[in-house]
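With one protein chain withheld, the remaining protein chains of the complex are depicted in position.
We call the chains A, B and C, going by the order they appear; numbering starts again at 1 in every chain.
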Amino acid sequence: MKILYFAWLRERLNKGEEDVTLPPEVTTIAGLLDWLAGRDEAAALALEKRSLIKAAINAKLVQHDTSLVGAHTVALFPPMTGG
Amino acid sequence: MKILYFAWLRERLNKGEEDVTLPPEVTTIAGLLDWLAGRDEAAALALEKRSLIKAAINAKLVQHDTSLVGAHTVALFPPMTGG
Amino acid sequence: MDIRVTQDPFDPGAESNAFIARGAAAGAAVTFTGLVRSLPDDPILTLTLDCYPELAINQLTGLAATAAARFHLADVTIIHRYGPMQPGEPIVQVMTLSAHRQPAFDAAQLIMDHLKTDAPFWKKEQTAQGEHWVEAKSADDKAKARWE
Partner (left out) sequence: MDIRVTQDPFDPGAESNAFIARGAAAGAAVTFTGLVRSLPDDPILTLTLDCYPELAINQLTGLAATAAARFHLADVTIIHRYGPMQPGEPIVQVMTLSAHRQPAFDAAQLIMDHLKTDAPFWKKEQTAQGEHWVEAKSADDKAKARWE
């Protein structure tokens, strides 16, 4: 599964994307965030305030409790500030 | 004093403007409308519905009870439909 | 502030660009363009606007100044054509510039809502059935009243 990072999340994690193989117990966006945060301290810090992390699966906006079934691309990013 | 007519008022009166010399008892827009309506039948008909006649004195919108003192140009016209 | 009442056609996009170029750093520009409408069931051949230019300039200038003060606009432009026009041609353009989008939208709407009933223009439609003066709409009075 591919993960994309945007804006300050990309900068704090120092990467725009990565390919990951998830353990079977990671089944939702919330689970993915926990798993990512547990990998290293930079991720733990960047993902600390979960309310500031938004997510998309396969280029569709989703909630944190959305299932990862069928997800080939997950994007994680802060609240939008365009326009 | 010059009087200007616009839109269907100009067409019904068959003139865009005229110079008039008012009798001393005509002192307001309402008085002017009465006086014009009394001159001929076309004017009486065109000015019949007074609520459809709007007026300006010296290129400023006025009410029917506004005094004609200082008026060098009076414009009479139907409700506006621009934009 | 730029107020124009003219018989000449104008280029909506070129006017927008010139307006924006004067104060782009403000941030938010709203443009309303009113065009000669043509209904499929009774196509308009020509729309002719009668106008009292001197009063129109006075009214539009007052309206632009009111909107600029109320909504703290960085700039405002009103262009209104009169004379004969064809379907699709621009009749009126209102442009507002502000630091934020909401005041720019509100100002453009306030100007249009007042312009409809307060600026001395009168529309005459010519169709295959003949010609007639457009009647003033009570909806336009209501649209204006919401700003009071």
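Heads up, the rule we're going with is that a contact is a pair of C-beta atoms (placed from the backbone, for glycine too) under 8 Å apart; a residue touches a chain by one contact, two chains touch by 3 or more.
This is a predicted model, so every value here is computed, not measured.
Student: Need the list of shown chains touched by the one chain that isn't shown.
Tutor: Hidden chain contacts in the full assembly come out as A, C.
Student: Among C:37, C:70 or C:132, which one is in touch with the chain left out?
Tutor: Here the residue in touch with the unshown chain is C:37.
Student: Which listed residue (C:29, C:51, C:78 or C:119) would be found touching the missing chain in the intact complex?
Tutor: C:29
Student: Could you list which residues of chain A touch the chain missing from the display?
Tutor: Residues of chain A in contact with the hidden chain: 4, 6-8, 10, 56, 59-61, 75, 77-83.
Student: In terms of residues, what is the contact footprint of the unshown chain on chain C?
Tutor: Within chain C, the residues touching the omitted chain are 11-17, 20-21, 24-38, 87-90, 99, 101-102, 104-105, 108-109, 112, 143.
Here, only the chains that are shown with their structure count from here on.
Student: Between chain B and chain C, what distance separates the C-alpha centroids? Give it in angstrom.
Tutor: Roughly 26 Å separates the two chain centres.
Student: Touching at least two other chains at once: which residues of chain B meet that condition?
Tutor: none
Student: When you check chain C against every other chain, which residues touch at least two of them?
Tutor: Residues: none.
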